[in-house]
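Pasting a structure here, questions to come.
Excluded from the complex is one protein chain; the other protein chains are retained at their positions.
Chains here go by letter, A and B, matching the order in which they are written, and residues are numbered from 1 within each.
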Amino acid sequence: MADGHISHKQVEGIGVGVQTHVHHEEHHHELSFLRQYVFSTDHKVIGIQYGITSLLFLLFGFTLMMIMRWQLAYPGEAIPLIGQWLGPDRAPDGIMLPEFYNQLGAMHGTIMVFLGVVPLAVGAFGNYVMPLQIGAVDMAFPKLNMMSYWVYFTGGVTMLVSFFLPGGAANSGWTSYAPLSVIATVGQTVWLIGMVFLITSSLLGSVNFIVTIVQLRTNGLTFMRLPFFVWAQFVTSFLLLLAFPPLEAAGVLQLMDRIAGTSFFMPSGLVVSGVPLTNAGGGSPLLWQHLFWFLAHPEVYVLILPAMGIVAEIIANNTRKPIWGYKSIVFAAVFLGFMSFVVWAHHMFMTGMGTVISTFFQTTTMIISIPSIIILTAFFLSLWGGSIRFTTPMLFALAFLPMFGIGGLTGLPLGLSAPDIHLHDTYYVIGHFHYVVAPGTLMALFAGIYYWYPKVTGRKMSDVLGRLHFWGSFIFLNGVFMPMFIQGLAGVSRRLYDGGAQYAHAQSVLQWNEVMSVSAWCLGLAQIPFIINFFWSAKKGEKVADNHWEATTLDMAATTSPPLAHGNFARVPEVHRGPYEYSVPGATTDFIPQHVRTESNVERGEHR
Amino acid sequence: MNIPYTSTARLDTGLYNAKLGIWLFLASEVMLFGALFSTYVLLRVNAPTWPHGYELLNVPLATLNTIVLISSSVTMVMSWASLMMKKFGKFKLYMGLTILLAFVFLVVKYFEYTAKFEHHLFPSTNTFLAIYFTITALHGLHILGGIVVNTYLWGPGSKMWQNDPQRFTNRVEVAGLYWHFVDLVWIFLFPVLYLL
Partner (left out) sequence: METAHAEDITKSVRKYIVVFVALMGLTIVTVAISYLHLNVGAAILFALAVATVKASLVASYFMHLISERKIVYWTLALTVVFFLLLMLLPISADQDSTRLG
């Protein structure tokens, strides 16, 4: 059975087989604990597993960067505190080796994108919230869902283990461009195997998400009544489903190049360190870039769409207004998803592509900025005339708007092939995509954590600590990334081991390295209130009502906090209205939940 | 707690869950093999010389394998049709044949591979053999996956016929869709790799 279904009966049968005769009862108890919290098939538990794992990976990926920032600010100086523990093949006498710097860079990117942000945005929020919002009792394929988490987990562990291999982890950048990656140390092989796990996990997850959204919507919940968050997850799942397989293929080909000695990405006549390679040759290094970016550009929208979904929910809820232009943003999101497949080669303007194809990709890139702007504009207009509640999640959601705006607008010069000649592979690019993903997406994801925390735990997170976290993060994120534009415009390249110190053209902007590094470390400190808040509030936070935020969507309004362990709802709700009916003229409350049936439904002659 | 539409179809979509699921999965498979075909074309277009498949590979054996795989597709669809006609015994027969034919395919493939290795033709020899070995090996893995699933449905999984025949029929249909897709990929692989 391709979808991995095993009937309930049979699983218990397997369980009985495992038990020994001596400790019969104890084992049975242990088994049920495992099934409840570790190998659970409940989408809520899996969502929490994804959430905690991905937050840990985010912290780890960020730590890698904090170590790198020392080398960038003070090149060649011993790393304080942890430098001595890194070992002689990474940092002799605490001074970072260039090889180790490359490992940190490659793994920072990989971990943040594939193990941190995507699993948090899709795996955690999607798994936990989406079925609740559509009134489903669980995901369509619960066992597949569990498998998806554990395959992701295995991929994550594989990536971590690679640090301890001879030669360390992968060190050819998160993009793993061939032929560099093909001749790299064994860490690259493990990176590829890890990626195959992560891709498989994403594929399982996306099939599950799409089937759940199409098949398990409750009565009355038509597509145009879906909360925007669900739409965002829907489009995201299609991107994952159709864009990831080419990277899987590329990964397999690169594995063949490394293990079986093939030459898919290896051109003829390659000489490394004065020694000609023995490969047969005849391959195309650009093929890797095509296949990689065929995934990696849609991946950008995988990172951003769920964040937009979260922001839409929070803005509607905290302005007490319907989101402005619901239909426009839905169609914009669908169009965005479609176009994201047709822009990938704008990452490759500098590879010697011809003018015809450059012009094509430049045009599609300009077109794809339109739906993003539609969505952002709709969010800004939603604020107009609202009676805004400045709750902690709302602060983060509001910060998302200008931050994503900066990230998006700074992308335009990169999407045009002429200015890209100057800006390609400089810190400007780093600043651009980090503004999209870090102050953009991460702010939205934090907003989501503060927003759904009361639903998951029944308790609210502390607002004082939340505000501390917000202002610290907001200020220092900009402190890290804004100077990158300055350095990039001056022509400082990315991936420089010494932050540009050896280049004459970088001297006038070199002082910014220290500013960025100190900001990065302060940003690390600013996360401490969040970590305390996260654990402390689970036990001691203020207990709140089931629909604490007075929201209209089913996840908030039709469930207890936390929702029932099996089946989510005491009675599966039916839907009678659109997702954002806030401040309806003439209504007694300023919000009408989707499942509430009022006079107007009866008048319109709705049967359900 | 029961998840709806595991055996009956939802009214507005007309599908049960697993059927939509398998089609989505096949869509991603199309993109997987599409990327490999794209690789093949790009390498071939760039290459100064490209061998004809029949110069290096064994066309009669591959023709035999094509016939074997197409036959297994027919037995697969017949096993599903048998269940639709409530003939469980015939289902067992046809599903058993499908599994057998799949094994025949792999055995023939094994002889093809070893013959290549004996003639010192390896994936590293040139890009044509590289793509030949990679795609056919990946396709072989898909066959292996199909054997596992079909064997489960033929053996222990077929108990479901007693208590939920509709759902079991669905499972066989879904496994069939996957199996036909694997056949379909081979229908393209055969001319592209062997005949051109």
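Following the convention adopted for this analysis, a contact is a pair of C-beta atoms (placed from the backbone, for glycine too) under 8 Å apart; a residue touches a chain by one contact, two chains touch by 3 or more.
These numbers were taken from a predicted model, which means no experiment stands behind them.
K.L.:
What are the shown chains in contact with the chain that isn't displayed?
P.N.:
In the entire complex, chains touched by the missing one are A, B.
K.L.:
Hey, which of B:P4, B:G34, B:G96 or B:G145 is the one touching the hidden chain?
P.N.:
Within the whole complex, the residue contacting the unshown chain is B:G34.
K.L.:
Considering the complete complex, identify which of A:L81, A:V271, A:V356 or A:A504 is in touch with the unshown chain.
P.N.:
Here the residue in touch with the unshown chain is A:V356.
K.L.:
What is the set of subunit B residues that contact the non-displayed chain in the whole complex?
P.N.:
8-9, 13-15, 19-20, 23-24, 27, 30-31, 34-35, 37-38, 41-42, 45-46, 54, 59, 63, 66-67, 70-71, 73-74, 76-78, 81, 84-85, 166, 173, 176-177, 180-181, 183-184, 187-188, 190-192, 194-196
K.L.:
Can you list, in ascending order, the subunit A residues touching the missing chain?
P.N.:
214, 238, 242, 246, 284, 286-287, 290-291, 294, 341-342, 345, 348, 351-357
Keep in mind that, in the parts below, only the chains that are shown with their structure count from here on.
K.L.:
Subunit A touches which residues of subunit B in the complex?
P.N.:
1-6, 10, 13, 15, 17-18, 20-22, 24-25, 27-29, 31-36, 38-39, 42-43, 46-47, 122-127, 130-131, 133-134, 138, 149, 152-153, 156-157, 160, 164, 171, 174-175, 178
K.L.:
Give every residue of subunit A touching subunit B within the complex, in rising order.
P.N.:
Going through subunit A, the ones touching subunit B are 1-3, 5, 7, 10, 137-138, 140-142, 203, 206-208, 210-211, 214-216, 241-246, 248-250, 252-253, 256, 260-264, 279-280, 282-284, 287, 291, 294, 566-567.
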